[in-house]
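All protein chains but one are shown in place.
Presenting subunit A:
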Amino acid sequence: MKQEVPERGVLGLGWRRLKGTGSGPRAQAAYRPRFRAWRLWLVGVPNVCLKMVLELYLDLLSASCRAVYIFARKNSIPFDFQFVDLLKGHHHSKEYIEINPMKKLPSLKDGKFILSESVAILFYLCRKYSTPSHWYPPDLHTRARVDEFMAWQHTAIQLPMSKILWVKMLIPMITGEEVPAEKTEQTLLEVKNNMQLFEEKFLQDKMFITGDHISLADLVALVEMMQPMGSKYNVFLNSSRIAEWRMRVELAIGSGLFWEAHDRLMKLAEWDCSTLDPMVKEKICKLLQKFR
């Protein structure tokens, strides 16, 4: 008599078909659980742990996502990489809206705790995983300098760098329209001025922004400044001091990890934009009014 096999075994681990037949108690059950009950605790622990692994919702096209990714990898923080494809509009999907109703990346999910904003995520990871103190130094003045840069970079670095990518490549690619030369020139000039301010105010003649060691400020600055590289525009050519700093940050992170994180950005020119979701295209066109 064939015993009915239950759909799911113990903790979803399935059932084991016994070989051979006989008349003993073992043979009466043609199937038995894979693990004995007393081993359940061994099985239960990883199952529970798996559910508590940190989840990071990322697309490495975004500079903010790259900062979080590089930081987590560099500090061996275990996490599940949840890929949310910006180019296919997955950040507008119902599943992702439940994570972040503002449809932005990156997002962090730590058990039931959900956090957005890359700077907040970086500070959270720093503290929760007790990363080396040079990333976010405990000295009051040094930390204030990192906080100051993190606040300044939103409008001074992130926005204009991302604008170059849009103006030089994405807008012409997606809408088929060229951006007026005057706007492009304005954007490039703004970037040039802000890079100069970065050099004078934050970098000066130090190795890194806070002194002799890399910090979150350097990581965020560099990934943002890499953004125009997606459209083959290199902002590091204007200043040798910034170019040298760029190399130092890359080496401190590790060139392998650095270029792995930037691979998707560097291949953006090869993207076939006809696969872009029409709804997303419409939303992008509305967003473009900010840049025109």
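In this section, a residue touches a chain if its C-beta (ideal position, glycine included) is under 8 Å from a C-beta of that chain, and two chains touch if they have at least 3 such contacts; residues count from 1.
Here is the rule we use: contacts and distances are computed from a predicted model.
J.: What does the UniProt entry say the missing chain is called, choosing from "glutathione transferase", "COMM domain containing 4", "Gap junction protein" or "Glycine cleavage system H protein"?
T.: Going by its UniProt entry, the chain not pictured is "glutathione transferase".
J.: Out of A:Leu115, A:Ile174 or A:Ile284, which touches the unshown chain?
T.: Candidates A:Leu115, A:Ile174 or A:Ile284; residue touching the omitted chain: A:Leu115.
J.: Could you list which residues of subunit A touch the chain missing from the display?
T.: Residues of subunit A in contact with the hidden chain: 101-102, 113, 115-121, 123-124, 127-128, 138-141, 143-145, 147-148, 150-152, 154-155, 197, 200-201, 289-291.
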